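One protein chain omitted, others in place.
Order of writing sets the chain letters: A, B and C. Residues in each chain are counted from 1.
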Amino acid sequence: MIVPAAARRFSGLPAGDLAQRYARIRLYSLTLAAPLSAEDCQVQSMPDASPTKWHLAHITWFFETFILERHEADFRAFDPAFRVLFNSYYQGVGEQYPRPQRGLITRPTLDEVKRYRADVDGRMQTLLANRSDDTAIAELVTLGLHHEQQHQELLLTDVKHALSFNPSRAAYARRWPMTSVRPQPLCWFGYAGGLIEHGHDAELDGAFCFDNETPRHRAYTAPFELASRPVTYGEYLAFIDDAGYRRPELWLSMGWDWVRQGRREAPLYWHRDGEGWRNHTLQGLVEIDPRTPVCHLSYFEADAYARWAGARLPTEVEWEHAARHLRATPGAAQRGNFADSGAFHPLPAGDAAADEPLQMFGDVWEWTQSSYAAYPGYRPLPGAVGEYNGKFMCNQYVLRGGSCATPAGHVRASYRNFFPADAQWQFSGLRLARDL
Amino acid sequence: MIVPAAARRFSGLPAGDLAQRYARIRLYSLTLAAPLSAEDCQVQSMPDASPTKWHLAHITWFFETFILERHEADFRAFDPAFRVLFNSYYQGVGEQYPRPQRGLITRPTLDEVKRYRADVDGRMQTLLANRSDDTAIAELVTLGLHHEQQHQELLLTDVKHALSFNPSRAAYARRWPMTSVRPQPLCWFGYAGGLIEHGHDAELDGAFCFDNETPRHRAYTAPFELASRPVTYGEYLAFIDDAGYRRPELWLSMGWDWVRQGRREAPLYWHRDGEGWRNHTLQGLVEIDPRTPVCHLSYFEADAYARWAGARLPTEVEWEHAARHLRATPGAAQRGNFADSGAFHPLPAGDAAADEPLQMFGDVWEWTQSSYAAYPGYRPLPGAVGEYNGKFMCNQYVLRGGSCATPAGHVRASYRNFFPADAQWQFSGLRLARDL
Amino acid sequence: MIVPAAARRFSGLPAGDLAQRYARIRLYSLTLAAPLSAEDCQVQSMPDASPTKWHLAHITWFFETFILERHEADFRAFDPAFRVLFNSYYQGVGEQYPRPQRGLITRPTLDEVKRYRADVDGRMQTLLANRSDDTAIAELVTLGLHHEQQHQELLLTDVKHALSFNPSRAAYARRWPMTSVRPQPLCWFGYAGGLIEHGHDAELDGAFCFDNETPRHRAYTAPFELASRPVTYGEYLAFIDDAGYRRPELWLSMGWDWVRQGRREAPLYWHRDGEGWRNHTLQGLVEIDPRTPVCHLSYFEADAYARWAGARLPTEVEWEHAARHLRATPGAAQRGNFADSGAFHPLPAGDAAADEPLQMFGDVWEWTQSSYAAYPGYRPLPGAVGEYNGKFMCNQYVLRGGSCATPAGHVRASYRNFFPADAQWQFSGLRLARDL
Partner (left out) sequence: MIVPAAARRFSGLPAGDLAQRYARIRLYSLTLAAPLSAEDCQVQSMPDASPTKWHLAHITWFFETFILERHEADFRAFDPAFRVLFNSYYQGVGEQYPRPQRGLITRPTLDEVKRYRADVDGRMQTLLANRSDDTAIAELVTLGLHHEQQHQELLLTDVKHALSFNPSRAAYARRWPMTSVRPQPLCWFGYAGGLIEHGHDAELDGAFCFDNETPRHRAYTAPFELASRPVTYGEYLAFIDDAGYRRPELWLSMGWDWVRQGRREAPLYWHRDGEGWRNHTLQGLVEIDPRTPVCHLSYFEADAYARWAGARLPTEVEWEHAARHLRATPGAAQRGNFADSGAFHPLPAGDAAADEPLQMFGDVWEWTQSSYAAYPGYRPLPGAVGEYNGKFMCNQYVLRGGSCATPAGHVRASYRNFFPADAQWQFSGLRLARDL
């Protein structure tokens, strides 16, 4: 959530910039949905995923409910039924339509949801023009846009999951230029650790952050070292070939149960195909490229791989510390292989010699060993928007750095993503760490 | 399935008639889908139901797989992937796409499925023109058209179920003229029974039948009487008001478990609304009309109601015997309130005095007490089409007479429909019987 | 339930006989439990089964609740908590302890339950002595003793199931003399059928019957023939070896799902052991004897075997008709391989030439194709004892003839046992039938 320092900063922001930013980010959601048919946008392939149409409506609902309803003169709901239909989990706003049934909402249609978006966007622009000096509105709009970007990533990962049930013709888009590079050798970078500052810093990370990144606080870490790049498909294949999925000693107890009950022998979206493996991607079924960061790993798989490799997952304190000290690529959080590259798949690191960790941002979310928990002194915002992060702090693990499905500009060094240990449908990989 | 007598009759049928019949019945499927959006046609609201799009594709697949593939010169599949994708349960044809995931097939789109239909229809018309004297083809086409009519009814009941998950705007169509009539009093008609002939008779029932209606055979029944009309909403409401859903002695043991586990207190689609009950129909939410035959009952509910009323469900032998001896309305199986009335809901019987059972055909399927089983001497057809009926003869109960969602001309006195005891989403009601 | 004719007969029965019969049958329950430890008597291996201790208590509860409570002067419950604890499913008596948790009732202990039995038995003998002329009591006692015999069989089948979870030392008793006989060749016996009388007849079947065997009524059956003996292990092995569990065309649709979901490739209690099969029995793990009637088949397996063999299951009308017309062995229902033989396993037929069906009674229950349903004119008894049979008439199939676990003297030609189609833990086999 927005820290006071950030709030002050907003008041100095030219009003026009926010309106433009609103227009640009809102448009990008439609751009992402453009390659999809009404049918593609309708389906929900598991309770954890949502239909594209629902995403498009819900992120609009956020602006209508938390901003227009409170700040628009003569507010009138576009459709009163939407208040329940597109509420995700905000108990403070009232009832929610049951999550596992989101795919059964056929009415409104996709076209009607687009009209809903257009209507709310028009009213939002009017509000932004009339109330350009209202800090509270600016803060909520900023929050809403970051919320929208999160759903843009979920839209992509949910579509990928849904398309995987189409036995043929399962591509979302074909625009990924497969470039041929030599593999990046793995090396390690050391960190002295000590008592360090952890959490969001407006100077370093930009004004905005979610409430779970605060407050900035002290934490201690022993010396450690971090791998120069994420684990690749080629390396993970060696783990599989070394009977990785058949050796209980490599797995957490829950992980081993998960392997056996699911009869798993490879990550999600891998298909054995004659002599080799093929991979369901947003560009359809492709050969596995051994140099590419491996993704769609559960926490269990990431943990087992690290144990097999004689290493471990980093803590989130270690990861953030390293990400803050990138020298050669200080703007890594702004560049890298994000959704705007159009690949929608991790890309190889390239073979240029590295003098610091590569691919810390973009490509794949990196599992840390850290359970998702409140920072010391954490306080959620009052009211329904305060339900955003804190109430999920149980049985989830933190991922860092963003992925090839994250909108550019959305992440930062202090950004905390989190998923349950068995979740696989995000672009989740890992980077190894070791004690020094 | 087609009995030999029927087969001979086909050879005398003018070829043009069959082609016209083909065109008319195939078109009716599209007519039924016309009020629905691509989204409406996509969803599957429970494993027992299928998406409209899937129905439209599957019934086309039937013609392509069982007729064109065998009889068309230079046959080439419209799309080879469809062979698995739209196979319902025919093991003899090979693999099937998992039934509970039919709603996840977003590709092909509805438009592509319509192109698939147009393509197959064109080729079928060519085949029918060139091979007009081929009895085997005529028989298969006839079977395919009856199969299509069955799916037309399922399409309507599945859509009704799917739309019920839309909290608002859940109407399929609005064309049902609510007519005001006085209630039809209940009276009883007696039958002497004895050793009678049971099962399909080409003279009485028309040439075509499914294999499960054969062979015609002898059966014995004691004297019995049958109610003059189905049980109405008004009567069923009295059962509810008399604590029908709270008295275990009225229910089968399995039925009582079903009531408690589902916390049921009324049939499917009833919603308590302030002081009264409202009913989800294909025309949206409506008041309950006490004179109308009650529907969407499970076998458990029909059985419990009958016990409460001091009566019982008829056997299928009794029902068919009575249906054969309608004097005043010998063509009842051709008229009555079928899908072509456009009501898509049962209608009141009217208040004219009855001198024989009314509404035996159309309005609601009537549960019998008979377990669905093979007639003595029953033989399924050889080959994959023989998988049509016989393999479902377990834990299902027979319903008779057709409903307001059955295409006109589809049923006959010997027609046997069947569903599990807990199925509610068909237009299923009951007519009381008693020993004499 | 007791038909009026039977009731009249009881009044002529010397009182001492009933008291002796009571003592003998009650003692046999304890005899059956004697080889078991307190631990063996405690466990419940699936919701459908009950602990031995529970059986012993419940059948005592029946006498206490339905007889002593109504007829004993100054009745006082042995322990008021037992009224709920040991009520199986009689809604009319009040609440029941949840069935799947019967194995968690550790208190009372087995010893206390035996004291409960002794207490009730003493009071029952007093009642029987004092009220020897009371027909109503005599009828209820007779019902209670037949009820106890049913639980004696269940006790054995439930213990067999429970012991199968002990990886070693799983024998109940060792007293089965394996005799070496040559196989009985299979031959067929024909029946003309026609309009016949069906159901209990006091002259032919003895005075007592359960209500579901009544009323005697007319039924029609076409000519048929019946196999000379049940299907054997050897024959069933040929079905397995002919890929019987891998060919969907042999199975009902529900049966095929059952095979695949359970990954089944043989009946219950078969264990592949190196080159051959071994069989868990009440005498421990034994070699399969190919001449012995095969048992522990589900209805699905019996039905699939019959289809594979080019035959079918008999109807219950056919079976009863044949059982009534045994010429050479008119007392078959009284002799045969019942529980008192101590084998607790079916035995080979022997190789003597047969001139009528062998092993109609005892050895294995024989699945019929008949769904368990009310006979025309069936009326359950009033009151809680009327919950005995009728409320289970749904999704069950009738078995006939008794088994090697049935107490001798318990069955008759009109006796109807019934289980769901997937039940395997009874001694259930099959006899083939064919149309003539």
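As a convention for this text, contacts are C-beta pairs under 8 Å (C-beta built on N, C-alpha and C of every residue); 3 or more make two chains touch, one makes a residue touch a chain.
Every value quoted in this text rests on a predicted model; they were computed, and no experiment measured them.
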Which displayed chains the unshown chain touches: A, C
From A:24, A:70, A:218 or A:335, residue that would touch the chain that is not displayed: A:218
Hidden-chain contact residue, picked from the options A:81, A:171, A:186 or A:252: A:252
Which of C:27, C:77 or C:104 contacts the chain that the document leaves out: C:104
Residues from chain C at the interface with the omitted partner, ascending: 37-40, 42-43, 45, 53, 81, 84-85, 97, 101, 103-110, 162-163, 165-170
Touch residues of chain A, complete complex, unshown partner: 89, 91-92, 195, 217-222, 248-249, 251-256, 299-300, 369-371, 373-374, 376-377, 387, 391-395, 421, 435
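Here, only the chains that are shown with their structure count from here on.
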Chain separated most widely from chain A, comparing mean CA positions: C
Whole-Å gap separating chain A and chain B, where each centre is the average of the chain's CA atoms: 48
Junction residues of chain B - those touching two or more other chains: none
